[in-house]
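Before anything else, here's the structure in question.
== chain A ==
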Amino acid sequence: MRKWSVISVVYILALILLWTYTGRVAMENRGFVVTGYGVTWGALLWYTFRLNSRERTTARAVESFEVVGAGE
Partner candidate 1 sequence: MHVLRRAWAIVWKDLLIEARTKQSFNAMVFFAALVLFIFSFALGPDTELLQKVSGGLLWVGIAFTGLLSLSRTYQNEETSGGLEGLRAYPGDPRAIYLGKLLGNIVLLLLVEAVLFPAAGILFQANLWPYAGGLVAVALLGTVGFSLVGTFYSALTVNLRAREVMLPLLLFPALVPVLLGAVNATTLILEGDLMGEAVVWLRVLTAFDIIFFVICIWIFPIALEE
Partner candidate 2 sequence: MGPKTVVEKTLGGLALLAMLAGSYVGLAVVPADAAQGNVQRLMYVHVPAAWLSFLAFFVVFVMSVLYLIQRDPRWDHVAASSAEIGVVFTVVTLLLGMMWGKPTWGVFWTWDPRLTTTAILLAIYVGYMALRSFADDAEKRARWSAIVGVIGFANVPIVYMSVTWWRTLHQPPSSPRSVAPDILWTLMLNLAAFTLVYAYLMVRRIRLSKLEGELEKRMAYNA
């Protein structure tokens, strides 16, 4: 889905931005901080994306049965 490719690109850009920013302010242990926030955002976005695609496939499956069971 196009929307989610955009979101993935934005997510990666944000990570790069964060990495440059933490380098600019010379944050110590920046690897751990950036990975931590990256994992949090990544997991929540990924889960939302999974919900989207699961809902889409399930809805499609339900509809396909509607056609079969229409003449009940």
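Rule of thumb we're sticking to: contacts are C-beta pairs under 8 Å (C-beta built on N, C-alpha and C of every residue); 3 or more make two chains touch, one makes a residue touch a chain; residues count from 1.
In picking the candidates, the idea was that all candidates are chains of the complex that A comes from, given by their letters.
No experiment lies behind these values; they were computed from the predicted model shown.
K.L.:
Considering only this complex, which of 1 or 2 touches chain A?
P.N.:
Touching partner of chain A: 2.
K.L.:
Quick check on the complex: what are the chain A residues that touch candidate 2?
P.N.:
Contacts found on chain A: 3, 18, 21-22, 27-30, 32-33, 35-37, 39-41, 43-44, 47-48, 51-52, 54-56, 58-59, 61-62, 65-66, 68-69.
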